[in-house]
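A single protein chain has been omitted from the complex, and every remaining protein chain is retained in its original position.
Moving on, here comes chain A:
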Amino acid sequence: MKQKENPIIDVSNVYYRYEKETNWILEDINLTVYQGEWLAITGHNGSGKSTLAKCLKGLIMPEKGTISVLHWDTTDKEKLWDIRRTVGMVFQNPDNQFVGATVKDDVAFGMENSGIERQEMLKRLETSLKQVRMFDYVDREPHQLSGGQKQRVAIAGIIALEPSIIILDEATSMLDPEGRKSVMKLMRHLNKENNITVISITHDLEEVIHADRMIVMNDGKVIKEGKPRDLFQSTNDFEKVGLDLPFTIKLRRCLKEKGLEISDNALFEEELVNELWTLYSTN
C-alpha cells in the first residue's frame, strides 16, 4: 500500500458557484486524492458532490482556489486535454453517454479523439472489452444492451485510453441490482489489478463501505472525512444530512438498542454475522 501515499489530485481552497451573487455550490474545499486509492464522495442531492467531480475533470473551472491533477493545473488550457484523458468519467445515465452506433464504435470514440492509430485502436478495443467482459457484444447496438452492460462499455471506452483515475458520477444509480453489482465488481478489480484510482460519487452508502476512504459533503462543504469503518462508528450525523445508512449498520444499531453487546466495528454483513454467532460463546 506504499503507492497510496502519492497524491494524484490536489484540491485547495476551491470555491464554485454557477452565477455570481448566488450561494456557493462548493465552499472552501480542500482535498487530496492518493494514487491507487478508492475514494468515495457522498452527500445528499445538491450537496455539491457532482459539481466537485466536474471540477476534477476540468469540465468546469473553480471561481477561487486551485485544482491540480498529476501536477497539471485544470485552468491550464494546454494541459486540459491531457487531464481529460488521464481522468475518465462514467456518468449517471447509461444512454446519454453512449456516442457510437455500436459497442465497438463507442469504445473507439475516445481513442479517435486522442488520435490513436487504427491498428493500436483495434488492439486496445479487444483488451478493454475483454476486461469488462463485453467482447461478445462488440457489434451490438445500444438499445440491445441493458443499463449495466452500457455502463461497462462506457468503462471499456475509458480504460482503452489508459487513464490513471476513473470518476464514477452516480454511475450505478440508474441500474438494477444485478447491473450495479457487476459494475462495482469490475471497478474493484480495476482498482486492485490495474492500480487505477477510483473516485466514486454516490448517495448510496452501501457502495461506500467498500471504499478506502470517504468524504461526506453537505451544502458545498466537506463535513466528514476518514475511513468508512471509523465514520460509521457514530451514525447520527449521516441521517442528519439525509443519507440512508447501509443495512448492516442499521441492523447493528437496532440490535444494540435491544441491549445486545455488539461493537461499533462491523461494517460488512459477514463481520456482523461473525460477531453475532460469537456473542454468547465469548461470555
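Following the convention adopted for this analysis, a contact is a pair of C-beta atoms (placed from the backbone, for glycine too) under 8 Å apart; a residue touches a chain by one contact, two chains touch by 3 or more; residues count from 1.
Rule of thumb we're sticking to: contacts and distances are computed from a predicted model.
Engineer: Since a chain is absent, check the UniProt entry for it and pick the matching name: "NADH-quinone oxidoreductase subunit L", "4-hydroxy-2-oxovalerate aldolase", "Phenolic acid decarboxylase" or "Energy-coupling factor transporter transmembrane protein EcfT".
Structural biologist: Going by UniProt, the chain not displayed is called "Energy-coupling factor transporter transmembrane protein EcfT".
Engineer: Using the touch definition up top, pick the residue from A:89, A:153, A:175 or A:231 that touches the left-out chain.
Structural biologist: A:89
Engineer: Consider the whole complex, including the chain that is not shown, and state which of A:43, A:62 or A:157 touches that chain.
Structural biologist: Here the residue in touch with the unshown chain is A:157.
Engineer: Can you work out which residue in A:32, A:113, A:195 or A:233 touches the chain that's missing from view?
Structural biologist: A:113
Engineer: Please output the residues of chain A touching the missing chain, sorted low to high.
Structural biologist: 54, 57, 59, 81, 84-85, 89, 91, 93, 95-101, 104-105, 108-118, 121, 141-144, 157-158, 161
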